[in-house]
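Have a look at the structure that comes next, please.
One protein chain is absent from this view; the other protein chains keep their places.
Per-chain residue numbering starts at 1, and chain names A, B, C and D are given in the order in which the chains are listed.
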Amino acid sequence: MDLMLFAPEITLVLTGLAVLLIGLFLPTGSKNILGYLASLGILIALLFTVSSLGTQATAFYGTVSIDALSQFFKIVFLVVALLFAISGIKYTEGNSHTEEFFTLGIFATIGMMFVASANDLVVLFVAFELASLATYALAGFEKKNPRSLEAAMKYFIIGSLSAALLLFGISYIYGATGTTSIPAIAANMDVLVSSPMGLVAVVLLIAGFGFKIALVPFHMWAPDTYQGAPSVVSALLAAGSKKMGIVAAFKVFIVALIALQAEWQIAFAILAVITMTYGNIVALNQTSVKRMLAYSSLAQAGYISMAFVVLTPMALGGGILYALSHGFMKAGAFIATAAVVYMVLSENKDSTDPDHIDNFRGLGKRMPVTALSMTIFVFALAGIPLTAGYISKFVLFSSTIQAGFVWLAVIAILNSAISLYYYAKVVKYMYFLPTNSEKISEPLPYTIALIIAVIGVLVIGFWSEPFIYWSMEAAKVLLIPGGI
Amino acid sequence: MMPILSMIVLIPLIIAALILLTKTKEQARFLALTGTVIVLLLTVYMYFNFDSTIADNQFVEFIQWIPSLGISYHLGVDGISMPLILLNAIVLPLLIIFTWNDERKSPNKFYALILATEGAVIGVFTALDFFLFYVFWELTLIPLFFLVSIWGGPNKHHASIKFFIYTHVASLVMLLGIFGIYFAAWNLTGTPSMDIPYLLAQFQFIESGIAKDMIFLALLFGFIVKIPSFPFHSWLPDAYTEAPTAGSVLFVMLKIGGYGLFKIMLPILPFTASPNLMISIMAVLGSVSIIYGAFLALSQKDLKRMVAYSSVSHMGYVTLGAAGLVSLSVSGAMFQQFSHGLIMSVMFMSCGIINNATGTRIINDLGGLAQKMPKLAVIMVLAFMASLGLPGLSGFIAEVSVLAGAFVNLPAYVIIALMAIVITAAYHLWALQRAMFGVFNEKLGTVLDINGYQTFSMGVIAILILYFGLNPSPVLEMMLTSSEQIVSLMAAMGV
Amino acid sequence: MMIPIVFYLALAAIIFSIGLYGLMTQRSGIRILMCVELMLNAAHINLVAFSSYNGDLTGQVFTLFSIALAAAEAAIGFAILMSLYRMKDTINLDSINILRW
Amino acid sequence: MLNKEVSFTLMGVITSVYNYLKPRILGMMVAFLFLAVILVAVFSTAWPSLDQIPQNLEDQSNIQGIGVLIFTEFVVPFEILAIVLLSALMGAIYMAKGDDK
Partner (left out) sequence: MAVEDLAFLIPLLPALAFVLTFFLGKKLPTGGAIIPIAAISLSFLISISITLKLLANPEMVIHQSYNWFAMFNIGILVDPLAAVMLSMVTFVSLLIHIYSVGYMSHDKAPSRYFAETALFTASMLGLILSDNILQLFICWELVGVCSYLLIGFWYEKPSAASAAKKAFLTTRIGDVMFLAGIVILFSDLFKIFNGTIPEGVYILRFDEIFTHIPEIAAMNANILGMEVSHITLITLLFFGGAVGKSGQFPLHVWLPDAMEGPTTVSALIHAATMVTAGVYLVARTFPMFIAAPDSLMIVTYVGAFTAIFAATMGIVMNDLKRVLAYSTISQLGYMMLGLGIGAVIGAEAIGISLFHLVNHAFFKALLFLCAGSVIHAVGTHDMRQLGGVAKVMPLTAATMLAASLALAGIGIPGTSIGTSGFFSKDAIIENAYLFGETTGTWIPYVLAIVAALLTSLYIFRLLFMTFYGKPRTNYGGHESPASMTVPLTILAVFALFFGGLTSKVFNEFVSGTFVNNFVNMDINELATIGGYHLASHGHHHEPTLILWMPMIVALAGLLIAFLIYGLKVVNMDSLVSRNNAIYKLLYNRYYQNAVFTNFFSVKVIYEGLAFAGSFIDRGFDWLVKWTGEIMLEAGESLRQFQTGAVQNYATAVIIGVSLLVILVKVVMEVL
C-alpha cells in the first residue's frame, strides 16, 4: 500500500494542524498568514490529486478506494476549499479565531474527500459526519450575529436528524446484507430485494443524503442556513458539502444498491422534479441574494438528481460534470455575494441584511470585477452557452433525452427557462439600476477567488473535452458491476 | 487559405472586447467602425469568391472540438447564409455611422454590444455544427438583452426580461429538438456527431415517425419564435419598441429564425412522418402572421410599435414562402429576409430620429414633419414604400416571389396574404400622412433635419433597397441555387 | 429459545419514533437534542442487534464509532445552544425564526 | 350538584387533554405514520440470522475482536474519528466560549 495515495488527505491534515498550532501563537493582528498557509496546503493537496488522476487502487482492507470518481470529486472539494480559503483570508481579517475557521474548513474538506473515496459504509458515515460537524461550527462562526447562530442551529438539528435517519437506514442494510462494505452489499442483496425493507432503507438513505444535497423536502434547512451563515461558509456548504451528498448517493445507490434500482429511480424521479420546480419557483421572488442562490442551488440539485433517474454513463458523466461546474459557479456566486456583504458592512456596520438585492444596485459601477464575475456565474447557472453551466446541462439534459426520458428533460428545460428570470434580475440590479454610492476598491482575496472561479467556469465551458472525458471515466467507475 | 469565416465571426467579438477598454466615445466609435468595416471588406471579398452556382457549403473550416460528444468547430457558408452575412456586414458599419454623433451614457459598452451582436449573428449563419449553432444562437441574446436594458425606453426592464425569457424558452425547446436528432443519429450510427449537414442527412433514417415529427416541431418552435410568427410574437413589439434605435436595427438583423427555417427545417421536412401537416402548420402561421401583423400595425398609435408589428407581418412572408416549397417561393422568402433587414433598418432609424427630434412617437402628436425634415421625409417615404411592397424596391421582389411561388401549392393561404396587402398599404400611408404630412404641429418645437452621418447611412441603405429592387440577382441567384436543391429534395420525396 | 430479532427492531423503531415525535413537538433546544440522541440510540440498537444476530462484529464497531460521533455532535449542539442562549436568553426554538420564507 | 361537578371536571379533562394534544397531534400522527411504515417493513422482512445462538456463551466477549477490527479494517474511520473529535472540540469550545476580551 502506497501512502502517497493519501498524500492529499495527509497534506490537508498536516495543514489543518499546522494552522491550528501556529494560530495559537500568533497575535490577532497577524493571523492573516494562516489563510495563506491554508490556501497553500489546499493547493498542494489539489496538485497531488490532479497529478494522481487516473490512479486506481484500494487500500486499508478495501475500505477506501482511489479511482477516477473519487479523484474527480476530490478535485471538486479541493477547488471549493481553495476558493473558501482564499476568500476566507479577507473574511477573517482582524478576527482572533482565524485558526478555527481555516482548520474547521480544512477538516470538513477532509471529511468530504474521504466520503468520495469511501468503499465502506462505516468510513462513509464517519467521514460524512466529519464534514457535517466541522461545518456546524462554521455556519455559526459569527456568533454575535443572530442569523448566523440561527443558521447553525437549524443546520445542526436537521443535520442530526438526517444523520440519525442515515444511520438507521444503514443499520437495516447492514442487517439485511451482513456487511458494510459497498461491493459486498451489492453482492448480498437478496433479502432487501425481496422485502419492503429495501424500499424503506433506500428512502432513509435518500433522506440522509438528500439533506446534504438539499432535495425537497429534506432541504428546509438549506435556504435558512445558506442565508444566515457567512457567505464564504455558504459557498463551502453549497458548492462542497452538497457534492459530498451526491457522491455518497452515487456510491451507495448505484454501486451498492443497484439491485434496488427501480425503487430509487422512482424516488429520485419524484424528488428531482419536485426539487427543481420548487427551487426555481420559490427563487423567483426572493429579495435576499443568498437565499435566492440557496433556492437556485436546490434547483441545481434537482437537475443533478436526474442522473440517478437516467442512469446511463453519459447521464452520470453529465451529473458529475455538473457537480464540478456547480462547484465553481455556486462557490463563485456566494463569494461575490461575500464581497458585496463586505462592502455593505464596511459602509454600515449595523446592516441587518447585507445581502439584500438592493445592495447590488449599480454594482457594475461600484465593484466592476465582482459584478462581472457575478454576471458570469449567474449566466452559467442559467445555462447560457460557453459557460460550464451550459456544457453540463447540455450533457445531462441531452443524455436524459437519449435515454428516452423526454418528459423529464422537458420539465428540466422549462425549469431552466424559469430560472433565467431571477438570474437576470440580479444582472439587472447590478447593471441597470442606478445608485448614488461610490466605486469602492475591491478586496483582493475575494477578487482572486472570483477570478479563479470565473476561469474555471469559462474553461470548462470552452475547453470541455478533458472535463467531459474525466467525468465519463468517473461515471464508468460507478457502472462497473460490484465496484472496484 | 485564410480562415475567413472565423475572422468575420471572431473579429467583431475581439473588437467588442477591445472597445470595452476604451475610455472615450471617439475611441469607441472609431474602433467599432474599424471592426465593422473590416468585416464588410472580408465579406465582400468572400462574396466575390463565392460560387453561386453550387448549393454546397463553401469556405468550410473544420476543427475537432469536443470529440467525445461529436462536437466540432465547423463553419461554412452557402447560398442561404451568404446574403444574410452580407446584410449584416453592410448594415452594421452604417449603423455605427448612424450613431456617430449621438450622445449616450457609456458609449464603449454600447459599441461593444453592437459588435458582439454582429459576431454572434454571423456566427449563427456560419455555424455548421449544432453545438456551435446553439452557442451563437444564445449568444445573440445577451448583448441585445443588455442593449435594451441599458439604453432602452421607459419600459425597458419589462421588455428586456420578457424578450430574454421568451426567446430563451424557445431556444431551449429548439435545443430539445437538436438533442432529439443528435441522439437518434447517434443510436443509428453509433458515433456522436453534432454536424449539421450530417445530422440533417441522417434524419431520414430515424425510424419512429412520432420522433421525427416531434423533433421537427421542436425545432420549428424555436425558429418560429425568433422569426417571430403569430402567435409567438408577443415579445417582439415590446422589445423592438423599447430598444434603442441601434438595438431595434440589430433585432432586425437577427434573421436567425428564418435562417433556421431554410437551413434546417426545409431539408428535413420531406422526411417527417406527415410532411403535409407540417407544411400546413407553417403556411397557417405564415399567412395568419401576415394579416394579423397588418391589422395590429393598423391599430397602433406609436410609430415604432407600428413598425414593429409590420415586421411581424413581413416576416410572415418568410414562413409562408418556406412552406410554399417552390424554388421561387423559397428563394423569395430568403430574399424577404434580406430585403426586410434593409428596409426595417431604415424604418427604425427613422423612428429613432423622429423620437429624438420631437420627443414623441405617438403618430397623432406628430404632423407635418416633412416641412422641417425634408431629407428624412424623402428617405422615409422610400422606406415606407419599400415596406408596403412597392415594385422597384426590394420588398416587392420578395413578396411577389413568395406569393406567386406559394400559390402553386398553397392557394388559399396566399389569398389570405393578398388581402393583407391593402391593410399594409393603409397603415403605412396613414402613418406617413399623420406624421410627415399635413400641418406642422407647433407643439413639437424646433425640429432639425437629420445630420450628415444619418443621411449617409440611411441614404446608402435606401439606395441598396432600390438597387436590389431593380436587380435582385446578385443575392437572389445563390438563393435560387440553394432553394432549388431543397425543392428538388421535396420533389424526390413526392411532397 | 432466542428472542426473534424483530423484537429488537421493533423496539428500535419505537424508540426512533419517540425521538421523532419529540423532535417535532418539543420547543426546548435541550429536549430536541435529547430526542436526536434517542434516535441515534435506536439506530445503535439496530446495529448491535444485527451484529449479534449476524455473528459479525462490524455492527458493534460501527456502534462504537457512532456513539463517539453522537457525543461530538452533542458537544457542538450544546455549544450552539449556549451561544444562542447567551444572545437571546432563551433556548426556546420557536422564538428563533428570523430566517424564513 | 355532584353531576355538574363531575361533568365540569370531565370537561376540564377533555379540554386539558385537547389543549395538550393540539400542538402535538400532527407530530403524533407523523410519528405513527413513520412507525407504521418501519414496522410493516421490519415485520415483513425475513431477516437473515444465525440459525442458533453461538455455542460458546462464555466466549461472548468480543472486545478483542472489536479491537482488532478497529485497528485493521476500520482504521480509517478510526483516524477520521480522531479528526472528528478534534474538530468537535474546537467547534464546541469556539461556540461555547464567551466574550473574547
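What we mean here is this: a residue touches a chain if its C-beta (ideal position, glycine included) is under 8 Å from a C-beta of that chain, and two chains touch if they have at least 3 such contacts.
If you're wondering where the values come from, they're calculated on a predicted model, not measured in any experiment.
Within the full complex, the chain left out of the display is in contact with A, B, C, D.
Across the entire complex, the residue among B:30, B:73, B:440 or B:453 in touch with the chain not shown is B:440. Residue D:30 is the one among D:30, D:75 or D:96 that touches the chain not shown. Only one residue from A:5, A:207 or A:409 touches the chain missing from this view: A:207. Within the whole complex, the absent chain has one touching residue among B:339, B:401 or B:454, and that is B:401. Looking at chain D, the residues touching the absent chain are 26-27, 30-31, 33-34, 37. The chain not shown here touches chain B at positions 162, 165-166, 231, 233-235, 292, 295-296, 298-300, 326-328, 331, 368, 370-371, 381, 385, 390-392, 396-397, 400-401, 403-405, 407-408, 411, 414-415, 418-419, 421-423, 425-426, 429-430, 432-433, 436-440, 471-473, 476-477, 480, 491. Residues of chain A in touch with the missing chain: 153-154, 157-158, 161-162, 165, 196, 199-200, 203-204, 206-207, 211, 216-218, 220-221, 223-224, 262-263, 266-267, 270-271, 278, 281-285, 418, 421.
Just so we're on the same page, only the chains that are shown with their structure count from here on.
Set side by side, the interfaces A-B and A-D show unequal numbers of C-beta pairs in contact, with more at A-D.
Between chain A and chain D, the centres computed from C-alpha atoms are 29 Å apart.
Under the contact definition stated at the top, not a single residue of chain B touches 2 or more other chains.
Residue numbers of chain A whose C-beta contacts span two or more other chains: 122, 125-126, 129, 133, 136-137, 140, 143, 152, 175, 178. Pairwise, the chains that touch each other are A-B, A-C, A-D, C-D. Listed in rising order, the residues of chain B touching chain A in the complex are 65-69, 131, 134-139, 141-142, 145-146, 149-150, 156-157, 161, 164-165, 168-169, 172-173, 175-176, 179-180, 182-183, 186-187, 214. Contact residues of chain D toward chain A in the complex are 37-38, 40-42, 44-48, 72-77, 80-81, 83-84, 86-88, 90-92, 94-95, 100.
Those residues of chain D that touch chain C in the complex are listed here as 23-24, 26-28, 30-32, 34-35, 38-39, 42-43, 47-50, 52-54, 62, 65-66, 69-70, 73-74, 77-78, 81, 84-85, 88-89, 91-96, 98.
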